[in-house]
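For this depiction, one protein chain was excluded, whereas all remaining protein chains were kept in their positions.
Each chain carries a letter (A and B) given by its place in the written order, and its residues are counted from 1.
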Amino acid sequence: MKFFKFFLIVIILFPLSSVNSEGNDKRNEITKNLRCLICQGQSVYDSDSEFANSLKIVVDKKLQEGLSEDQIYEYFKTKYGEWILYDPGLNKNTYILWLLPILIFLIGGAIIYKSFIVKK
Amino acid sequence: MIYSLVGYYSLILGLIIGLSLFYFSYKNFNNSNVLDTKILSFTFLQLFFVVISFLCLIFSFVISDFSNVTVFNNSHTTKPLFYKISGTWGNHEGSLLLWLLVLTLFIFIFLVRTKNQPVKYKILTLVFQQIIIVGFFLFLIKTSNPFNYIFPIPTEGLGLNPILQDPALAIHPPILYLGYVGSSIIFSSVLAATSLKIISTSWASHIKKWILISWIFLTLGILLGSIWAYYELGWGGFWFWDPVENVSLMPWLALTTLLHCILVLEKKSILTSWVIILSIATFTLSMCGTFLVRSGILNSVHTFANDPERGLFILVFLFILIFLSILIFFFFHKDNNRKSYSFFWLSKETSILINNWFMMYFLSVVLIGTVYPIFLDVISSQKISVGPPFYHKLIIPFLIPFLLMMAIGPKLKWIKSQLEDKVYLISFLIISILLAFLILKNFNQNILINTILISSALYLFFITLRDFFVKKYKNISQNIAHFGFSLLILSILFNNIFASEIITNLKVGETFENSKTKIVFESVDQKKEKNYNAIIANFSISNLNGEEDRFSPELRIYNQPIIATSEADIKTTLMSDKFIVINLVQNQDFFNVRYQVKPFMLWIWLSVILISFAGIISFLQKRL
Partner (left out) sequence: MKNKILPFSVIIIFGIIFFIFYKGLEDSKIYTPDVNTKKEIPLFNTKEFFSGENVNSSSIFELDKVYLLNIWSSWCVPCRQEHPLLMNLNLENKLNIIGMNYKDNLKNAENFLKELGNPYKEIFIDLDGTIAIEWGAYGVPESFLIYNNEIIKKYIGPLNQESIDEINLFIK
C-alpha cells in the first residue's frame, strides 16, 4: 500500500519535471498539434504556407504572454473551430472515438478469456 | 495514337475473357476432376492482354503521346525517361491498370503453382478472383479509362507533380500493390475454401505462402512510401499518421495478425472462423483504403484526382464483396468443434491469441481514428481532426505489454508449457531497465514513460539477440522479425527523444550560433536544369567537436507544372542524419532555415528491411 502511494505521487509529480524545457521546443510541440488550414493534410509545424508561418509567430507571442499550452489550444479553437486541433479532447463529440478502441480491447480480452483459456 | 487503341481494346478483350471464364468454370466445376486446360490458357490470355495494355500505356508515356489524356495530364517532354515511365503508375488511371495487372498475375501464378489441392477449390478461387477482376475492368473502362483521346492534340503535356519525381516513389506503387492487391488471392482462396468446407491444416500451409508474399511486399511498400515522405516532403518526419499512410497500415496489421494466426491453424486445425474473418478483412481493408483515398472523402497531403463517381463505384463494389463474404461465411461455415478449443493459459496458442488481441486493438485504433471524422461529419456536421497525438496516446501505452509478450511468447511450447530458466528472463529485464535508465537519466522530459518503453524494447532486443546464439537456426525467421521489430521501436524512440532542431531566419553571409552548433550561411548559387530552375544555398555547419559539414539545400521551381519545392540536403551517417531545409518568406530577404539532427534514422529503414528479410527467409524455408 505504501508502495502504491509512492507510485501515485511519482505519477502526479512527473509532469512537472518537463516544464523547464526551452521555449522553442514548446512552440514546436504546440504547432505539431495544430492543423494548417491552407495545406489541410499538414500540421502547422510541417507547413511553410504564409498562414502557418504567421501562426508560429502568434504561438511564440502567446507563450511570451505566459499562456499555457491548453490556453493556446483553446485560443485557436475559438478562432478556427475544433478542426484545427489534431488532438481532439474528450467531449460529447469524441466519446466514441476515444472509448471504442478501449472497449474493443476489453471485449476482445473477455472473448479470449472465456472461450479459450482453461485455468488449471 | 495506335498504342491507345491497342491498349483500350486489350482491356475490352481482357474483360470478355473474364466473363467467359465464369462460363468455363461453371462447366468444369460440375463435370470434371481435372482442371480444364482452357481455363488455364484463358487466364494466361487475360494476363497477356492486361500486360499488353499496360505496356501500351508505358509506351505512350515514353514517346510522350499527348493525344492520350492520361499522358497529357501527367507527363512532359522534358522529363527524364525514368520519370516518364514511373509516371505511368503515378496517376489514378495508370495505377488502377497496375491493380489489374497484379490481380491477373496473381491468379495465374496461383493456378499454376497450386498443387495437392482439390480442383474444385482452384476453380472456385478463380471464380471469386474473377469477380474482383471483372469489377475492376468495369471500373477502369467506365470511370477511369487510361486511353481517352484528347483533340486537338496538345503539343506539350502538363507534367508530373515534382514531389512525385523521386526514385523511392517511382518503385513504391508497384511494390505496395503487390502486397496490397496480392491479398486479393487470400480473399478469393478463403471464400473458396469456406464454401467447400476444406479449411484445414493443409490449406493453412498452402495459403501461408501467399500470406507471406503479400506481407513481404506490403512491408517493403510501406517502407518505400515512408522513405519518400522523409526525403521528398522535406519535413524531416517519416510517418505522419496521414489517412493515406493509415490505410496502408491497416491491411498490414491485419496481414501480420493473420500470419501469426495461420501458424496455429497449420498446427492444430482450430481458430478457423478467426482465420476466415482475418483473410476477408485484409483485402476488404485494402479495398476500403482505395475507396478512402480515391474518392476524396478524406483530405490528405497525397491527393489523387477526386471524382465522386469513382468513389461511388468503388464503394458499391466494396460492399458487394463484403456482403458476399458475410453470406458465404454465415451460410457455409459451421464451427462445430468448439469444445476442443481450450488452451492452457501458459502456451504458445495463448501467446499468439494475445498477439492477435493487441494487433486487433492497434488496427481498431487506426481504423476508428481514420474514419471517425467522416462519421461525425455525416451524423452531426461537426468537423474535427484526428492526428498524431490521438494515435500516440492510444497506441504507445499498449506497446509496452506487447513488446514483453513478443519476447516471451515464442519461448512457450504448444498446448502446455512451463517457463523454465526464469532466471535469465528476469535478469534480462532488470538489465534492460537499468540500461534504459542510464540512457535517459540526463533527459527530464517524460522520463517515466520513456524509460518503461525503452526497457521493454531493450528487453525484446536482448532476448531475441540471445536466441540467435542459443537457438541458432531454429525459428530463425521469427526471431529475425522480432529482433527487427525491437530495433525498429528502439530506433523510433531514440530518433524522437534525442532529435534536436534549430529553426532560424538567416540572410546570406549571416551566422547563427548557440551553445552546440554554429550555422554559417555562406552563399547562394543558381542552377538551370532541363525541368527546373534552382536556388542553391550553401551552408557550413559545425558542432562542438569541431566537425564541419557542408550543406546545399535547394529551392526548386519546376517548369511543368509550375511548382516550387524545397529540396532538403541530408547527410546520412550510421548513427544520425543531419537534415537541412530552406524556405523563402513572403516579402522578406532572409531564408527560413530549419536544421535537424535525427539520430538512428538509418536504423529505422534497416530494421524494416530486416523484418521483411525475415519474411523472405520464412518463405524460402517452406519451399525447401
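Criterion: a contact is a pair of C-beta atoms (placed from the backbone, for glycine too) under 8 Å apart; a residue touches a chain by one contact, two chains touch by 3 or more.
Fair warning: this is a prediction, and the values are worked out from it, not measured in the lab.
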Contact with the hidden chain, among B:Val378, B:Val470, B:Leu544 or B:Leu574, goes to B:Val378
Of B:Trp239, B:Phe319, B:Phe332 or B:Phe398, the residue that touches the missing chain is B:Phe319
Chain A positions in touch with the non-displayed chain are 37-38, 40, 50-51, 53-55, 57-58, 61, 78-81, 83
Contact residues on chain B toward the hidden chain run 291, 295-299, 308, 311-312, 315, 319, 322-323, 326, 330, 374-375, 377-379, 383, 586-587
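In this text, only the chains that are shown with their structure count from here on.
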Listed in rising order, the residues of chain A that touch chain B in the complex are 10-11, 14, 17-18, 20-21, 24, 28, 32-33, 35, 39-43, 46, 48, 50, 53, 81-88, 93-94, 96-98, 100-102, 104-105, 108-109, 112, 115-120
Within the complex, chain A is touched by chain B residues 233, 235, 237, 240, 242, 299-302, 338, 341-345, 349-350, 353-354, 357, 360-361, 364-365, 368-369, 372, 376, 380, 382-390, 393-394, 398, 444-448, 501, 503, 566, 583, 585-586, 592
